[in-house]
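A single protein chain has been omitted from the complex, and every remaining protein chain is retained in its original position.
Showing chain A:
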Amino acid sequence: FSLCLYLISPLVPEMATQEVQLNETLSHLKTESDTLKTKLEEERAKLHDVELHQVAEKVDGLGQFVMKTRRTLKGHGNKVLCMDWCKDKRRIVSSSQDGKVIVWDAFTTNKEHAVTMPCTWVMACAYAPSGCAVACGGLDNKCSVYPLSLDKNENLAAKKKSVAMHTNYLSACSFTNSDMQILTSSGDGTCALWDVESGQLLQSFHGHAADVLCLDLAPSETGNTFVSGGCDKKANVWDMRSGQCIQSFETHESDINSVRYYPSGDAFASGSDDATCRLYDLRADREVAIYSKESIIFGVSSVDFSLSGRLLFGGYNDYTINVWDVLKGTRVSILFGHENRVSTLRVSPDGTAFCSGSWDHTLRV
């Protein structure tokens, strides 16, 4: 008994005090960071002198929009989680919960390639700019690149190349301007830039306090930044060269599921579980518009702009797609058709259509 007592008592009292000291420093830092944050908000608020929809008052309103489903792509056996367009404006790649990745010619609705991943929940897929490969990943914590072979007999999985390695699920991936580099985001809270050829990690991006769920590359002239959104309700803008976070926005009340740049690159939109979409201006360094309605209560899973940036399409968890007038802040149209959550949505490269993927196993254009 006496032996037990001896073991139980804190063997190293110094460790206990060290721990206390560490906690104190941490909490001190936290209070400091909180004060800085409030100061920043005050400064930002001073520059707020007008709302977007006020400036847009003189702009013509949009008439009734008639948008119909022009193609329905059936073939996935389970929830469609992600999709991406090819630069040729008609082909798409899509991935689903059962591990299948399919390349379609959406115009003819023919399936051109199919790959079965060794994992389920393939949450990310991307088409290479050249149109010759696709990248995908999910619960395997990896991002793999599959060159698209035209030989129907060839097993695509044989040529697979493992590029990215994370310590948790892959939530999103995107090629940069070429087939040679891939940007990824993961449930491990980081984003990373990889060299496809060697699989080497070129840069990693730390700063999110929880899972990173989405990312988008900036269309800017100098092409060096991207934005990411996460479960910590933050949207961060990063410098790809240095790995630094250069801007951060935290106004959402819940997970940010999707981020997309405005076509000019000066702003980006985000969609969140709090049922709102928001527009953030990078030059003004603040949120400039909220797209929401009392009657919209289900979260937004994905957003994208029309070619001119006038329309914002949002896919929602209540199976609908809401179309917003970006300038006026009003909803232009609501599209029904899917029979389960809309999980992914992208406008085609030339803006002639947009594609939505859903948990109802289908994709619609």
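Some points to look at:
Assume contacts are C-beta pairs under 8 Å (C-beta built on N, C-alpha and C of every residue); 3 or more make two chains touch, one makes a residue touch a chain; residues count from 1.
One rule holds in what follows: contacts and distances are computed from a predicted model.
Of "GATB amidotransferase", "Regulator of G protein signaling 11", "Phospholipid-transporting ATPase" or "KAT8 regulatory NSL complex subunit 3", only "Regulator of G protein signaling 11" is the UniProt protein name of the chain excluded from the display.
Of A:231, A:342 or A:363, it is A:231 that touches the chain left out of the display.
Across the interface with the omitted chain, chain A contributes residues 26, 29-30, 32-33, 36-37, 43-44, 47-52, 54-56, 59, 62, 67, 70-71, 79, 86-91, 105, 107-110, 112, 121, 123, 130-132, 147-150, 168-169, 176-178, 180-181, 187-189, 195, 197-198, 200, 202, 206-211, 213, 219, 221-223, 230-232, 241, 245-248, 253-255, 262-264, 266-267, 273-275, 281-286, 288, 295, 297-299, 306-311, 317-320, 326-327, 334, 336, 340, 347, 350-354, 359, 365.
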